[in-house]
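What you see is the complex with one protein chain gone and the rest in place.
This part shows subunit A:
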Amino acid sequence: MRSNRLESEPGPSRLASPLALEVDGLSVDFSSHEGNKRVVDGVSYAIARGQTLGVVGESGCGKSMTALALLGLVPKQGCVTGRISVSGQGLSEIAIDEWPEIRGKRIAMVFQEPMTALNPAMRIGDQIAEVLHLHEGLSWKEARERAVEELRLVGIPSPAERANAYPHQLSGGMRQRVVIAMALACRPDVLIADEPTTALDVTIQAQILELMQRLQDEIGMAVQFISHNLAVVSEIADDVIVMYAGQIVERASADELFSNPLHPYTQGLIATLPKIENRQDELPVIPGMVPRLDGTLKGCRFAGRCVKADSECHALIPVLRSISPGHDVACHKVRP
């Protein structure tokens, strides 16, 4: 299953495609004695160079599993199907021993918890240097010098000295900057940010978002920004996909999605946001729970919680279709 399409150097093909990331029909299945569970179901999307795609949805909707699939890190029991390509280069059929070449170099990831995403036993400078040493073929000394530069880039004050610090000696915001420096050290084509600001307080959140946008402009990478925080997504994303129970239910530009949400689930999500102008005693909630993802489910996966659902919704699976230019919805009740 070895593919020769992998290049370690940026070749012409890398620049040929304006799309940094293309995902086509990505599915992840987990088989157990209880049957087959499809946690990501036929997800397709693309992100252009320099663009940010927001991925929203509640816990367990397949956001993070999609990200792990992009990195080839789905647990052994899982089965990944579909096509993934980075800058026009297919990743789906590469051999297991070639994955380390991709990770960190072509696709990088920023994690939710800066407290646990750094190795507590290593100086932060060494952690960044290690990535550079692995991928860029730099000597340890050169890598260490570059690491200091990377720390400067993410706005760490007195980086040469801070490079000797251990993670526990930094604040949460500083640690997240280090995690970002580590992810961007090799100038990846695609950065996956899995709730990168959730664990931070609000002022630090704003700083980190600003930093990520600045670096995105400088490096020109595509960002897949996973979050359940709609406010943050509306702030940073160009396009947004809404996921529910492993499927994309709505896709639109950020402005369009937040001003004109069409899928009942998206509408529900936006309605649950607290609003400062009209104080409510109780915030609206979406009733019910995410359905079990085994083979018994028929029709729309959201039907059980949807106020508009009728017999058609319970019987037929809605497909994602274009309602207006650039706005796709998977719902029987939404017509162009």
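In this text, a residue touches a chain if its C-beta (ideal position, glycine included) is under 8 Å from a C-beta of that chain, and two chains touch if they have at least 3 such contacts; residues count from 1.
Note that in this section contacts and distances are computed from a predicted model.
For the chain that does not appear here, its UniProt entry gives the protein name "ABC transporter permease", which is one of "Heme exporter protein C", "ABC transporter permease", "Cytochrome oxidase subunit I profile domain-containing protein" or "Alpha-E domain-containing protein". When the whole complex is considered, the residue among A:71, A:200, A:249 or A:323 that touches the unshown chain is A:71.
The chain not shown here is touched by just one of A:156, A:183, A:245 or A:331, and that residue is A:183.
Here one chain is not drawn; of A:45, A:111 or A:258, the residue touching it is A:111.
In the complete complex, the residue from A:49, A:63 or A:135 that touches the missing chain is A:135. Seen from subunit A, the chain kept out of the figure touches residues 71, 73, 99-105, 108-109, 111-113, 116-123, 130-131, 134-135, 161, 164-166, 168-169, 179, 182-183.
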